[in-house]
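All protein chains but one are shown in place.
And now, subunit A:
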Amino acid sequence: MTAPGLHLHGDLWLETAPLIRNLALDFPAGRWSCLLGSSGVGKSTLGRLIAGLPGPFRLQGACRSSDGVSLRGQVAMMAQDGQLLPWASVLHNVTIGARLRGDKPDTARARALLAELGLVGMAHRRPGTLSGGQRQRVALARTLIEDCPVVVLDEPFSALDAATRLAMQDLAARMLATRTVVLITHDPLEAVRLADRAWLLSSGGAEALDLPATAPPPRSYCDDATLAMQARLLARLQGMQAA
């Protein structure tokens, strides 16, 4: 699996009103990029657009992968609530994609992934009996088993407590290292720890900020370069809020 890069350009419309004009976004192949911006600017809308999900929006322009292959069936998505099936076991949740397509569920692979994500012995638990962090790890296992080269993460860790969030970021960075990841986040620290490029979104367009690659992700949260970059990002976001 070689992950393609993504390129997206044009005007994004929500129903009959323009949401973001003059978009020109690049998501480098096999890297993490993040979308930052105030609430309602259209981050999640862009995520849905890349994933090919329906909605009251439309892109006047194009969204292409660098290898020219259609993105259909190539994108996996993981969101804040994890979207687990509450009635089904953890193992069933992880293998739901194969069931929905009519393929044979690869339970051996699912168990291996669960073990790798620290969920040994939980295969037959229901999501309701798990903690928030455990549920997000199940959702991550389900995302990974789909083996999609492009992954959209829509604020996947924002409902977790600080320590669990850091652990989940480390885990996700390790497990999704070779894929093209679009990370939608509110959290500048998360952006700096995980992404190589940040896109600051406003209604006028998107501005790229290359994050200092002092170390490969996940970067340490107490590292000077990380903290300096976090401060810079916060200042920029604050400036956008005021404008």
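Here, a contact is a pair of C-beta atoms (placed from the backbone, for glycine too) under 8 Å apart; a residue touches a chain by one contact, two chains touch by 3 or more; residues count from 1.
Here, contacts and distances are computed from a predicted model.
S.K.: I notice the complex is incomplete. Of the names "Spore germination protein QC", "ABC transporter permease", "LigA protein" or "Thiol reductant ABC exporter subunit CydC", which is the UniProt protein name for the chain that's not shown?
M.R.: Of the names offered in "Spore germination protein QC", "ABC transporter permease", "LigA protein" or "Thiol reductant ABC exporter subunit CydC", the one UniProt assigns to the missing chain is "ABC transporter permease".
S.K.: Among A:H92, A:R179 or A:R193, which residue is in touch with the absent chain?
M.R.: A:H92
S.K.: Which of these, A:H7, A:R109, A:R125 or A:R232, touches the one chain of the complex that we don't see?
M.R.: A:R125
S.K.: Please identify, in ascending order, the residues of subunit A that touch the omitted chain?
M.R.: Residues 48, 51-54, 73, 75-77, 79, 81, 83, 85, 87-93, 95-97, 99-102, 105, 107, 123-126, 128-129, 146 of subunit A touch the chain that is not shown.
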